[in-house]
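Before I ask anything, let me first share the structure, which is written out below as C-alpha cells.
Of the protein chains in this complex, one is absent; all others appear in place.
Going by the order they are written in, the chains are A and B; count residues from 1 in each one.
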Amino acid sequence: MNATSSLLTVSNMTVDYLGERTVHAVKDVSIELGRGEILGLAGESGCGKSTFAYAINQLLRPPAMITGGTVVFHDQGGEDIDVLALENKALRRYRWDKVSMVFQGAMNSLNPVMSVGAQMSDVFRTHRPEMNRSQRRDRSVELLELVSVDANRFGSYAHELSGGMRQRVMIAMALALGPQLMIMDEPTTALDVVVQRGILQEIMRLRTELNFAVIFITHDLPMLLEISDRIAIMRAGEIVESGTAEDIFFAAQHPYTRTLLNSFPSLTGERGDFIRSGASLGSVEV
Amino acid sequence: MQILRKLGFYVVALFAAVTLNFAIPRMLPGNPVDILLGKLAIQGPVAPATRHSLELLFGSDTTGSIWQQYGDYLKAISTGGFGISVTYFPTPVITVIGQALPWTLALVGLATFITFVLGISIGTFAGWKRGTWIDSIIPATTILQSVPYFWLALVLVYFLSVGAGLFPLSGGYDVRNTSPGLDGQFLSSALYYGFLPALTIVISSIGGWILGMRNMMVSTLSEDYVMTAEAKGLSPMRVMITYAARTAVLPSVAGFAISLGFVVGGSLIMEQVFSYPGIGNAFLLAVQNNDYALMQGLFLVITLAVLGANLLVDLLYVFIDPRTRARG
Partner (left out) sequence: MPEPINPESVDLLAAGPDARVAKGGGDSLRRLLTPKFVVGAVIVVAIVLFGIIVPFFTQNPRAIDNVGLTPPSAEHLLGTTQVGQDVFAQLAHATRGSLIIGVLVGALTLMLSALFGTLGAYIGGVTDEAFSLFTNVMLVIPGLPLIIVIQSYVPKKSIFLVILVLALTGWAGGARVLRAQTLSLRGRDYVLAARVAGEKRWRIIFVEILPNLLPVMSSGFVFSIIFAILAEAGLSFIGIGATGALTWGTMLANAQNGQALLFGGWWWFVPPGLMIALLGAGLSMINFSIDEVINPKLRTVNVAKLVKEAATA
C-alpha cells in the first residue's frame, strides 16, 4: 500500500493494564488502514480489540497505559500527524474532526440530562465556533435526517428514544465534522438483528456517499465478512491473521481463525450438523 | 401530575406534624397546662380566654371528645392562636415568632446556600482530580463533619472572639448603636454579628456536600457519556461541568431534605451559643422555661419552613432531571 492512499499507520502498539499483576492487553500490534477502507477487527471478548481502538485515540484511562508504539494519521491535506504526541488543545482539535467514534451501547453514551440536539450542537460549538445557534441547529437536523431520524427528535432526551434510534443519533454525531475515519466499537451488539441490519445498511450507504474509512470492531465475524474490505483477527492482544475478506473466508491460515469461522451455525445444511461436527476448542493448539 | 403528587405528600407531612404537636403533650406524662398556668399566675390573674386557649393546645380532661378537641385545635392553629408566651410575657407567641423568624431565615438560609454552592464546587473539583493529592482532603473534612456544631462554635468563639477580639461574642446586631431597619448601618452590623454563626454552619456542614459530590463525580466520570464527550474533543471545563457535574449533582439535590434537617437541628443549638435572636434561641429558651406554648408554636413554624424548603427543592429536581418527567 503506497503512502498517499494510506490513512492510518499504527506500528507496534503495546498497551498494559498496570497494577498488582500487569496485564498485557495489546501486544505489538501494527495495522495499515487505507483511505475509505473498511477494516474489520474481530475476536472474542477480552482479546484487546476495544482497548486497541481506544488507544489509537488516546482515550485510555488509568490503569491502562500505552507502553509502546506509534500512531500516524496521514491527513488528506498532506500532513502526517503523530497522534500519540498530541496534547491538550491540539488533541482536542484532532478529535472528532479527523477521527470519530461510535461506542457500544448508545444508552450510556448519550448524556441523560441533555437533549440529543444539544449534544450534537456541542460538537459544532467546540469545533466550528464561527457557526451561530440556528446554523448549528440546522446542521444538526440535517445530520439527523441523514440517518433517518425525524427532525423533531432534536429536543428529545436519550431515554425517550429507542435503542436503534439512539445508535443512529450516535452515528449522526460521529459524522458531524466529516471525519476521515470512524471507529465503531460493537455498534450493533446491543440491538436486535432486524434493527442491526438497518443500521448496517445506513452505515454502508453513508460511507458510499461520504467516503470515510471505518474500523469496525465486533465479535460477529460473519457480519464482518459481509461488509469489510479487510479483516484482522485478534486473540489475546495479538493479531493472529489479517487479509481480505475473501482470503479469510476461503483460505483462513491460522487455526484460531478457522475455529472462529466454524463457530457460527449456518442457515443451510442438515440440522444438528453444527453441534455434531464443530471441533472442540480444546483441541486447537495456538 | 407529578407536581400534584408532591404537593399532596407535603400536605400529608404537614398534617402529620400538626397532629404530632397535638398528640405529644396529651400522650406523655406531665401536665403542661398546669405548669403554664402556674407560671402565668405569677405575673397576675389569668384570663379565662387564656386558660381556654391553653387547654385547646395541650389538652384537658374536661372539654369534649378527643376529635372535637382536635378540630378546635386545628381551627385555633390556622388563625395563629398559639397562646401567650411565658418567656416573653405578655407577648403572644405568634408575635414572638414573627420577630425571630427573619433572623433565622436570613442566617440559616444564607449559610446553607453558601455551604451548598461551595461544597458542590469543591466536591466537583475533588472528584475531577480523583486519584491525586486532592483526595487527601477527604480525611480532613471527615473529621470536621464529625465535630458537634456547638463545640465548634464555642471553640471559634474562644479563639476569634474572646481571644483575638475579632468578632462579637453574641447578639444579632449592635444594640447600642443601631436599630432594625433597611439601612446600610444596620445591615452591615447584622452581617458582622452574623459572621461567626454563619461560619460555624458552613464549616460543620460543608464536609457532607463535598464528600457526596466528590463520590458522585468519581462515579459519573466512569460513565460512557463522559468518555464520549472527551472523544468529541470538548474542552475539559465543559466535560467537567456540563457532562459530569450536571448529572452528579442530582443525588445531592435529592438528598437536600436530609441535610436540611441536620442543619436546622444544629443551628438551633448554635443560635443559643451566640445568643443570636432567632427561632432556635427562642425555641431553646422556651424549652428551658417550660414555655410549652411558645415551644409548640416554634416547632410548627420550624416544620413549616423545612417542609416548604423541601417542597421547593423537590419541584426544582423535577425540572433539572428530565428522566423524572417520563416516569409516571
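As a convention for this text, a residue touches a chain if its C-beta (ideal position, glycine included) is under 8 Å from a C-beta of that chain, and two chains touch if they have at least 3 such contacts.
Since the structure is predicted, the reported quantities are computational estimates derived from the model, not experimental observations.
Considering the whole complex, the residue from B:T50, B:Q145, B:S235 or B:S275 that touches the absent chain is B:Q145. Of the options B:S53, B:T124, B:S189 or B:N310, the residue whose C-beta touches the omitted chain is B:N310.
Per the touch definition above, the residue from A:V23, A:M65 or A:L146 contacting the chain not shown is A:M65. Contact with the omitted chain, checked across B:L37, B:V202 or B:L284, is made by B:L284. Touching residues on chain B toward the chain that is not drawn are 9-10, 12-13, 16-17, 20-21, 24-25, 28-30, 32, 130-132, 135, 138-139, 142-143, 145-152, 154-155, 157-158, 162, 204-205, 207-209, 211-212, 215-216, 218-219, 222, 250-251, 254-255, 257-266, 268-269, 272, 283-284, 287-288, 290, 292, 295-296, 298-299, 302-303, 306-307, 310.
Criterion: only the chains that are shown with their structure count from here on.
Those residues of chain A that touch chain B in the complex are listed here as 57, 59, 61-62, 91-97, 100-101, 103, 105, 108-115, 122-123, 126-127, 157, 159-160, 173. Contact residues of chain B toward chain A in the complex are 131, 223-225, 227-235, 238, 242-243, 246-247, 250, 320-323, 326.
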